[in-house]
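With one protein chain removed, the remaining protein chains of the complex are shown where they sit.
Now for subunit A:
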Amino acid sequence: ALPEGAMSNGVYVLPSAANGDVKPVVSSTPLVDFLMQLEDYTPTIPDAVTGYYLNRAGFEASDPRIIRLISLAARKFISDIANDALQHCKMKGTASGSSRSKSKDRKYTLTTEDLTPALSEYGINVKKPHYFT
């Protein structure tokens, strides 16, 4: 197994890189340095919860920093969606031409109608019934 943190600067150089002005095609893993910074970073999702769900999937985490990385990635994923939904909400709010004084920035409510188009951009289609029969 490849030991953690001991990755060399694996730059793949094309055979014609002797002249030196060919950029490397594949750079090394970009997050190596970032992983070092994660030592004392506590993401919003606790390690125990993320570790629990990873264990259910069969992922045995040897390094706690990896868990934090994954929790950070998931968090960013959700926050991206939330921001998109916020954009939609704002667009609906200001598109109808309401006055600027009464800005709708104070009260934004996340509704399914805002969430659905935001998710559809990611390829996730949710269809929630409005009522239950």
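The criterion applied here is as follows: a contact is a pair of C-beta atoms (placed from the backbone, for glycine too) under 8 Å apart; a residue touches a chain by one contact, two chains touch by 3 or more; residues count from 1.
We adopt the following convention: contacts and distances are computed from a predicted model.
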Which of "MRAP2 protein", "Short-chain specific acyl-CoA dehydrogenase, mitochondrial", "Aspartate aminotransferase" or "Transcription initiation factor TFIID subunit 8" matches, in UniProt, the chain that is not displayed: "Transcription initiation factor TFIID subunit 8"
Missing-chain contacts mapped onto subunit A: 1-2, 4, 7, 29-32, 34-35, 37-38, 41-42, 44-50, 52-62, 66, 69-79, 81-83, 86, 89, 105-112, 114-115, 122, 124, 126, 128
